[in-house]
Each structure stands twice: as structure tokens, then as C-alpha cells.
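The other protein chains are all here in position, but one chain of the complex has been omitted.
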Amino acid sequence: MALVLTQDEVMLVDAAKGLLSREAPLGMFRALRDSGDPLAFDPALHRRLAASGFVAPNVAEADGGLGLGASAAGLIMEQAGHVLAAAPLLSAAMAAGLIGKTASKAQKDTLLPSLITGETTIAAALDETARHEPSVLATKATRNGEGWLLSGSKTAVIDGFGASAWLISAEFEGTIALFLVEQAAAGLEVDKVDAVDSRNYAKLSLKGTPAMRLGDGDAGPAITAALDLGRALLAAELLGICDEAFDRTVAYLKERRQFDRVIGSFQALQHRAARLYARLDLARGVVLAALRAIDADDPEATWLASLSKSVMTKLSRDLLVEAVQMHGGIGVTDAFDIGLFVKRGRAAGELLGDDYFHTERLARDYWRL
Amino acid sequence: MALVLTQDEVMLVDAAKGLLSREAPLGMFRALRDSGDPLAFDPALHRRLAASGFVAPNVAEADGGLGLGASAAGLIMEQAGHVLAAAPLLSAAMAAGLIGKTASKAQKDTLLPSLITGETTIAAALDETARHEPSVLATKATRNGEGWLLSGSKTAVIDGFGASAWLISAEFEGTIALFLVEQAAAGLEVDKVDAVDSRNYAKLSLKGTPAMRLGDGDAGPAITAALDLGRALLAAELLGICDEAFDRTVAYLKERRQFDRVIGSFQALQHRAARLYARLDLARGVVLAALRAIDADDPEATWLASLSKSVMTKLSRDLLVEAVQMHGGIGVTDAFDIGLFVKRGRAAGELLGDDYFHTERLARDYWRL
Amino acid sequence: MASHDDDLSGFREEVRQWLEQNCPPSARNVPQNADNSFWGGRNAVHGNEDRKLWFERMAQRGWTVPSWPQRYGGGGLDASQARILAEEMRRIDAVNPLQSLGIMMLGPALLEFGSEEQKLEHLPKIARGEIRWAQGYSEPGAGSDLASLQTRAEDCGDHFLVNGQKIWTTYGHKCDMIFTLVRTDPQAPKHQGISFLLIDMADPGVEARPIRQLSGNENFSETFFTDVRVPKANLVGVINRGWDVAKYLLTFERTTMGSSGSGAQGEGLDQAALRLFGREGLAREPGLRQEIAEVLIGTWSARIAGQRLFDQGKAGAISPFSPSVLKLLATELDTRRTRAMMALGGFDHLDPGGSAAYKWLDAPTNCIAGGSNEIQLNILSKRALGLPEA
Partner (left out) sequence: MASHDDDLSGFREEVRQWLEQNCPPSARNVPQNADNSFWGGRNAVHGNEDRKLWFERMAQRGWTVPSWPQRYGGGGLDASQARILAEEMRRIDAVNPLQSLGIMMLGPALLEFGSEEQKLEHLPKIARGEIRWAQGYSEPGAGSDLASLQTRAEDCGDHFLVNGQKIWTTYGHKCDMIFTLVRTDPQAPKHQGISFLLIDMADPGVEARPIRQLSGNENFSETFFTDVRVPKANLVGVINRGWDVAKYLLTFERTTMGSSGSGAQGEGLDQAALRLFGREGLAREPGLRQEIAEVLIGTWSARIAGQRLFDQGKAGAISPFSPSVLKLLATELDTRRTRAMMALGGFDHLDPGGSAAYKWLDAPTNCIAGGSNEIQLNILSKRALGLPEA
């Protein structure tokens, strides 16, 4: 598909922007953060987003969803990035992807409807190392009559605290399988993890925890696809974060006066801002290309997902440092909003692999190392 | 020793600067290049430099030299960098180091006096790979009665074309040994290699070539020391090249007018120039520290040599690109001198290992990988 | 939609067959660089007879300039068709039949600003490779500040009398005619006294002297005008409004420079890394390997940007700042790519006759030409971001 937005997509973006700016302005996130709410998101907001079709829009029409794919999910994430909306959108889209690709019809019918309405939240628990490295999989599944038992631990579980259920990767008799663990499951310990971006993360500990297996084949490809979806969505969110931080910075450059001039008239700052503009412009195409490729089941999708995550992680790191620097002293105060973007940008860059990880993934894949 | 120049060193620098600017102004190098002279340096200039004590000043006093060490050799190289003086100073200093550390008294007495006077030139032939990697040593030595025969090949031999003799590393019965091969030796083929910097380089091919062994022990440490000396001296030359290219660029910024202003009044260019100034200032200390450490037989010398080569290669690459860019169109013409610095800078950066090589060498050494 | 797509697939089939039959083997798999290109002109030199035939067949169909109107010697193709032709040519690695600044630069300017007479006079000659055009913009004192140019065209009734000097005239010493910016009103504010004039380089008083670059190449000339008489008919657009034409053309030039960098010609850095290092060697030098990987990431990103620009073009949604963005990033990336290629080959790549050194020495030129990258940054900060003058 073309690397421009369709009419439908433009309308979707407008709708998302409108709803988010009304229902989830930046101040809401700050208030949520300051409240110390352990859930770190507002379930009511999540349901309102769901009511507009913004939660897991990638569920296939055949499975009762909107079938709008990764592109729609990404465009919504991008808008969420602008206001730092704290809602479990990423986990919902990843769960939708995992369930869609692995689950039986009956399982889909049980899980997807309430996911789409925002009544339930399902978190993917795939990581076991502090630095993202999905090839590490020590969690094991064993048969237990008709069911399964899981043992192991997971970290960096996005939206994982207080979730209704978790999708957990585990090794079963030499293949990678995917399991669903419910909230009340025995032997399950869920620990909330604090992070600089004040979002919802958990670590899981599983000790003979009863689980339901999704589907029955090798879940490896579905997990890779879900990770790639998550990466492209995080890239889209980072794009929104960077756009917003950049726009705020340019506005500040036009307003702040020093040496009897607005500081935006200083050419050294102008050229630095112009470079960021150019890199943002390039990155915008990369993110859209990744989303499009996922929707087209393009074999290059996995490669483009890494490219988008690599490019956006690096750009966000550089851009957000510049945003702080150009704001000067005010930029490093907690009271000023730019720091909230810096913190979320760092975390979103880290999750599911940073630029170092993805550059290396691209290099290994490209050179078949 | 302190990281400031001594009174004697200040006088040495002044003398070198004076002689070089009189006897080897930049135009001389250009004329030499345009003449296509295969030797690529002027033996008469080399002997004049020698007459002032500028050739191999690192030969020990006990061996009939000035005993001024790497520091003096480096300060002279730095001044040579300013005018791109094409003289076999680097090879002479490296040969002096190798001979000084390995040769017998008799060998020293034969080789060093004419090296110091510039009557002979002796080139170190240590590299066998296009990208510097001294651990690769395929050249082999075998006994031949009282003497030795060498077989193998060498590349990137600095000042190697038309040299009086070559110092050649070879493996002999499991140890690394150093040999001297004379100009007329049988089975020796010396090919001149053209390079962008129009300096003197050769490739050697050895097929049962008679050679004299220097000393009789393991020459490995002496070779590493000579490479480190060469690296620090190249770093010093790069410092001179960068200083000169930078000064010319700053002068051009003050002179060239566009948009009714001298372009040096544009803040974007000012800040870029200021960054280069800062990096040059830092690098100056690093280069001097490496030279001082070599002279002090400091165990950190090898490490500081790599640091200086890494820092200067990277800085020269960035600085020389900026020098061209700030000169605009005139900067990319062959008729304008800045390009001569660009070409020599590239070659000097490449020789004996670039920043990638040395960063990796530092990392492996530091982390004991 | 479907029926247009059907048309297109029919068109593709037709193009494919025609190319199979008409593109001779020796016009395929030719490294596409300036030296191998056919540039046309009064002293045209063809690579060989087959390539001459290939050029003539393509010119016959108007496919040297596929999207120009047929009445001006073009192929009359729409954007989708032109793209298919380009794709099919790339598929069989057919050499570009005709390369020229006439096609890339002057043609678009005449189509936008020229009179019907001028179009009929000049465009077919460009399409048929009869005239090789040079571009005369920069002057020794007018580089980044192009509008400060001083070459003067004096109104002498039926002709202009031109005096002055241009520099950085691409292949000026090999060209037949030159489109220039000249000052026609020295009193007016500097952007408002400039006109766009076509000058025959065979006319008395025109002299082009080649400039030798760092790479040893002579891709540019200095061009001197001494009392050159230029017919009034050679004025393109409105007198004293030549800056409008120049701005339009500079955008074209940027787009071209922005896209040429993204697909490196010849062996890519990626392949060279494998050839020179091997798979194991890539692990031995992590720093250089990372640099190469980052250059590849830049290259892929730039390719996507090219695709996006094409899609935006089809959708009529091109940002006016894309040319500056692409020119800036692509030329810098190219510099970085050629540097990495130099490092990869170590001592061997210092060879001044080799392609690595050649490309490395030529790369900085594009960061300066076509409006220096500082000018692009000025454009972006002033126009895209609205940041104020000092």
C-alpha cells in the first residue's frame, strides 16, 4: 500500500486526536502519575477509547474486530504519544495479534470480545532478560492431565500489573508454545515494577501455574510477529512523542527571549532544529512502511519493524536531549512537561529492543551471521 | 613528565617550524606530487632536515643519536604535518626504534649513523593485510648456513619504495624475528603503490630472499613498541594537519563574504568551528601524553598510543570534512590546498590502524577479551 | 480501480516485450555512471553501436523523456506508466539511453515557464539528444548566496550583451548551450533583477575552462562571457523574474541529488563488507561493522523516503520541504558511506585510481553543490519551522 494515509486513515487520526485531547490531555497523565495509582492507567478512559474502536483495531473482521490492522493501531498509538495517554493500547494490540495468530475459534470467541471493549486487559509476557533478548526462553511447560503447568519468570511485562490475564511463552517438549494464565491462577506471583515513565509494568513468577495453551502448533512465528507488531507500534508512539516534543520546542524557541532576541533567531539553534525536522520527516516514512508491511503480510515486515524501532529509538534519544537543552533550565524541572516526554521516550525506546538491539538484529539477518 | 612542553622542546618546535617553512613550504609538496617523482620525496630536503637533527631524533645517545625520544620526533612530525613535508621521517623514527631495541652493537654501528644523516632510508615492513592487523604474520624465515632466507609478502610499507633497506618481520621456528633486507637482495620485488596522499609506499614480495637477522631474541615486543611509536607519531602528524586545516578554515571564515557578511559571522558555522577547537584542545593533550609515556617506558604507553591514534583519526576525519564544507566549492578543487590535507589526513589515519582498529584494541585490552 | 490496474498490467506486458526486443545485450548490465552515460550533444559519443541503436529506438518512442508530451518529443506517459517503464528497464538492467541536464533541469523549467515557441524549439532537441545543456548559476562571489550574482545582461534592443563569469558549470566544457541566471536590473533588490537566459556556447565570447576536482575528475568548468550577444528570444519567462525559475529548478536539483545518493552505484557497502571481511571478519571489527550497519539503515530509510515521495506525488501531497530534507540527508549519508568504504579496504582503498577513493573524494561536492547543505538547513528552519531571522 502507498506510503500516504488513506482518506479513512486521515479521519481515524482526526477522531483519535479529538478524543484524546478531550478525554486524555497531558495533565491527566501527570495527575495519574502524581496519584501513585498502582494500575497507572484509568480503566474508564480505556473503555472510552475502546468505545471508539481504538483498542485492538487490528482484530480481524472474521474474529469480530474492525480489521483495521497494524496501520490503524499505529496511527492511534502515534496520537496517544502526543498526549502521553496512559492506556493499555500496546498490550491490547499485541494480545490481539497473538490470539489472532494462535488461538482456536473457541478461544478467540472467549477472549477477544471483552478485549476489544476494554473490559479485560491481556498482557503479553515474553521477555525474560533485562535487555530485550527474546531468544532467551527458560520458562517451561509440562502437561497436567488435560491442561498445562508453567514454571519460570517473566520481566518487562507491559501493562502486566492487574491484567485480567497474561499470554506467556514457554518451551514445551522442544517447541515454543503460547499459554494463557488467568489472574487467580495458583503459583502465580505478579509484582508491580516502577519505571521512570510511571507506566504499568510487572514481573511474573510462575511455579507450577495452571495455564491454557493457545492453539497447538509452534507459536514461534506468532510470537515474532507480535513482537514486530509491538515494535512498530512503539515506533509509532515514539513518533508522536517526538513530534509533540519537537513542536513544543520550536514554539518555545519562538517565544523565549535572551540577548534581546527570541532564541529561535539564533542560527546555531535553527540548524539543529532543522536537522531534527529532516530526521523526523524521514522517520515518518519508515514507521508507516513498517505498519504497511505488517498489514500486507510482507516478508519484509519483520525487517521493517526492526528498522522502524531502531530509527525511532535513536532519533527519540537525540531529539529529546535537544528538546531539554533548548528549553534550558525549565526543561530539567519536574514541573515542566517536556520531562514527561523524555521519560516515556526512554522507556518506549527500551521496550522490545533498543536501537542497538535492532541494528544488530538487522545486521545479523542481512548478512546471515 | 608534565603535559607541557619544556623550554628545549619549545625551541625545537620553533626550529622545526622555521626550517620547514623555509625549505619545505606546502607548494613544494604540490610540485613534487605534480612532478610524478616515483620517490615521492626530495632526498636533499631529507638530508637538510637530518642536518638539523630532525631525522630519527629518538636514537639513543649511547647509540650515537640525540636521545630526544618520541616526544621530539612527534613534535617534528606535528610541524611536518603543517606543511605536508614529504620526507621519510616516520620510517626513520620507526627504524631507529626497531634497531635500537633489537640490533647488536655492531649492527647499530653499521645502520644508525647513515640513517641519522639521511644518507640511507630504512623502511619497516610489518603489515601483511590491507586493513592493519599486525597479528597476521605469514612471512617465514629459514636458516641458510650462517644467514637467513625470507619468503612472504608485505604491504603498506611506508617510505618503502627506493629504500636502502627494509626491516621485515617474519616467523622463525615459532618466534617472531626481525630481519634486514638490502636493496640488491635476490628474490626481492619492490612495487611502488600509488595512494591518494601521493606519498611513498611499497609492496614487497620475498622469495627466498637473503636477510640479516637483527639480534637473536623474540622481536615481538620491539615490533609492538615500534608500531606504537609509529601510531603516536602519526597522531602527532595528524594533529599538525588538523591544526593547519583548521586555522586555514577559520581564516577563510573571516574572509569569505556571502549575504553581505563574512560567513564566519553565521552562528551555525561558529558553533561547529568552536566544537572542533574544543576537540583539538583535548586531542593535543592525548597526543603529548602518548609521546611522554613512550619516552618514560610507561607500561601504559601501548595503550596511550592506541588512544592517540584513535582520537586523532576520528577527529581528523570529522575536522577535514568540515574544513572542505566550510570552504564551499573552492574546497573540492584540486587547485586549492585544503584537499591536500584531506588526502594526507585520510592516509595517515589509515596507516598502522584507524580509529575502529584502535578502539577495538583498547576495548580488548581493557576488558581482557 | 481494477480496470486501470488492468490497463497498467497490459502496459507492463507491452513494455516488457518491447524492451526485450529492442534493448541489445550490450546496453544491459552497464555500470550506470557519468562516464558510461550517453550525454548527446553536437559532439555526441556513443559507447558502442548497440548502445547507439538502443538510444535511437528509445528516442523514437519518446522514451528518453517518457513523461513529456509527445508534441515536444516525449512519450506522453502518465506517472504510473512512467514508473512501470523505469521498473522494467531496471529489471533487465538497461542502461539509461540518454542522460542530460536538459532532461533533468531545463526541460521542466521550459514546460513550466517557456513560451510555446521555446518549447517547440528546445524540447525536441533535448529529447533527441541533439543539444547538450549546461547550467550556469554559481559565480565565484555567489555560491550559497546565489542571488548576489553579478553576470550582467545589458538590454541592447534586439539582443542582450552578456558579460561575467560562472563557476561550477557541470561539464560546461563539453556542452553546447547553457541556461543561465543573469542580472538584468542592477538597481533592483537582488532577487528582483535577475533573468533566466539561454546562451549558445559556440557563440563568440563564451569560454569554458575545466576545473579539476579532488578526485582528479573534471566534472565542472568555469565559464566566461565576454560581450556575448544573446537574442531576446532566448529569455525564458518574464524579465527580472528569473529567480522564480531558478527556485523552481533548484527544487528539482535537490530532489535529484536527494534520490541519487540513496541507491549507491556500483558495489554496495554491504556486499563489499562481506567480500573484504567475510562473515567472521564482521565480528572482528565491531566498530566498523556498526558503522556499516548504520549506513545501511540510513540507506534503507532513504529508499523508503524515495518510495514515499513517489506515493505522495501520485496523491498530490508532496511537502515543499522534501527536496531539502532529502538533499541534506542523502548527500551526508553518501559522504559517510564512501568514508566507511574507504575504511573497509584499508590501505588498498587509498589507491587513487580505485572506485572507493574516487567516490570518497567526489562525495563532498554534493554537500556543497545544488545549494549547500547549510542553505537547505536555512530553508528548513526559516520556511518549514518558521523560525525568525536574527
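Here the chain labels run A, B and C in written order, and each chain numbers its own residues starting at 1.
Here is the rule we go by: a residue touches a chain if its C-beta (ideal position, glycine included) is under 8 Å from a C-beta of that chain, and two chains touch if they have at least 3 such contacts.
Since the structure is predicted, the reported quantities are computational estimates derived from the model, not experimental observations.
Within the whole complex, the absent chain has one touching residue among A:A2, A:L39 or A:A268, and that is A:A268. Not every partner is drawn; the one left out touches subunit A at residues 127, 129-132, 155-156, 193-198, 201, 257-260, 263, 266, 268-269, 317, 321, 324-325, 328-329, 331-335, 339, 342-343, 346-347, 350-351, 354-357, 359-360. Taking the complete complex into account, residues 2-4, 250, 253-254, 261-262, 264-267, 269-271, 273-275, 277-279, 281-283, 285-286, 288-289, 307, 310-311, 359-360, 362-363, 366-369 of subunit B touch the chain not shown.
For subunit C, the residues touching the chain absent from view are 283, 286-287, 289-290, 293, 390.
Note that only the chains that are shown with their structure count from here on.
Set against the C-alpha centre of subunit B, every other chain centre is closer than that of A. Averaged C-alpha coordinates put the centre of subunit B at 41 Å from the centre of subunit C.
Each chain gets a centre from the mean of its Cα atoms; for subunit A and subunit B, those two points are 52 Å apart.
In subunit B, the residues that reach two or more other chains under the touch definition are 266, 268.
Residue positions 374, 377 of subunit C each touch two or more of the other chains.
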